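Of the protein chains in this complex, all but one are displayed in their positions.
Coming up: chain A.
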Amino acid sequence: MNELDTPTELDTPTLSELEARATHERPAFGEHAHILCDNLVRIYKTEGVEVVALQGLDLLIEKGELIAIVGASGSGKSTLLNVLSGLDVPTAGVARVAGTDLLAMTARDRLRYRREVVGFIWQQTARNLLPYLTARENAQLPLRLAGKRARTSRADELLELLGVGHCAGRKPNEISGGEQQRVAIAVALANSPQVILADEPTGELDSENSEQVFAALRQANRELGVTCVVVTHDTLVSEQVDRTVGIRDGRTSSETLRRASSDGNIIAEEYAVLDRVGRLQLPRDFTNALDMERRVRLELERDHIGVWPDKARSEDTE
């Protein structure tokens, strides 16, 4: 408020100042983010019935990040991942991955995007690999499909890196579920993608195998610098990543950041997400506890904003 009092600010800007301000590009929302979702909407429409799977989702992920996305069944996690992997097209909003605008892509761009930018892993181990190809052949497949020379050494290196080098000559039904998922990660990495998307990669595995698979993901993230987005229910996974994004009803609702404290413990702090236009999702537990409905009262304090139930008003109406 004090700044407003300064006479310079009250001065009418000169024309040149206005021109400079107009031409000066302000950094756009998440301009430098590796993955950007801004007000992303995905609506499934079948014969007149609409289902809104994503209802204006915002998400920023930096390059080289390993994040987990959690949420209840039907919250839109898988839809988000399908959009990011280029398998699905959002209805509206902005989705940009590694500089590629996912809404403005032609079919050819989309194919190139899948071939060069992203790799992904599904929950079902059987769905990730072709059952009649060996692990090595599976890992070579994306290269072959992209029309590149499929070097055996590249596939073997990847399998070796992920600790499944011994499975290279075996078919999926000859190796364990955990190994299958690690081979699947190798397949996803085969094209040297910038982003890896994993949809519940440990969903079908026991804790020991889950750990190995997650370790493989983290290894890929650290050693190859690949951005990893993991959708998961598995607390083992969500508690080990730097950032966990919660999705509710097609919107990002919360974020949990983890950092190491000075004594070496991991401190997790959960934040609510404030979107670009200032919307905030209050946790349902909170609103239920205070019986908040429809309207709340906000009060701006010096260092925070207070949220009060609209009691007085509801008494008035009664």
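The definition used in the following text is that contacts are C-beta pairs under 8 Å (C-beta built on N, C-alpha and C of every residue); 3 or more make two chains touch, one makes a residue touch a chain; residues count from 1.
One rule holds for everything that comes next: contacts and distances are computed from a predicted model.
Colleague: Looking only at the UniProt record of the hidden chain, which name from "Lipid II isoglutaminyl synthase (glutamine-hydrolyzing) subunit GatD", "ABC3 transporter permease C-terminal domain-containing protein", "PD40 domain-containing protein" or "Monosaccharide-transporting ATPase" is the right one?
Modeller: Listed in its UniProt record, the absent chain's protein name reads "ABC3 transporter permease C-terminal domain-containing protein".
Colleague: Tell me which residue among A:L84, A:V187 or A:V213 touches the hidden chain in the full complex.
Modeller: A:V187
Colleague: Any idea which of A:P142, A:G178 or A:P201 touches the chain not displayed?
Modeller: With A:P142, A:G178 or A:P201 as choices, the missing chain is touched by A:P142.
Colleague: Which of A:Y44, A:Y271, A:F286 or A:W308 sits in contact with the chain that's absent?
Modeller: Reading the full complex, the residue touching the unseen chain is A:Y44.
Colleague: In the complete assembly, which of A:K77, A:R96 or A:R115 touches the absent chain?
Modeller: Residue touching the chain left out of view: A:R115.
Colleague: Applying the definition given at the start, please give the residues of chain A touching the unseen chain.
Modeller: With respect to the unshown chain, the touching residues of chain A are 44, 46-49, 51, 82, 85-88, 107, 110-111, 114-115, 120, 124, 126-130, 132-133, 141-142, 144-146, 187, 191.
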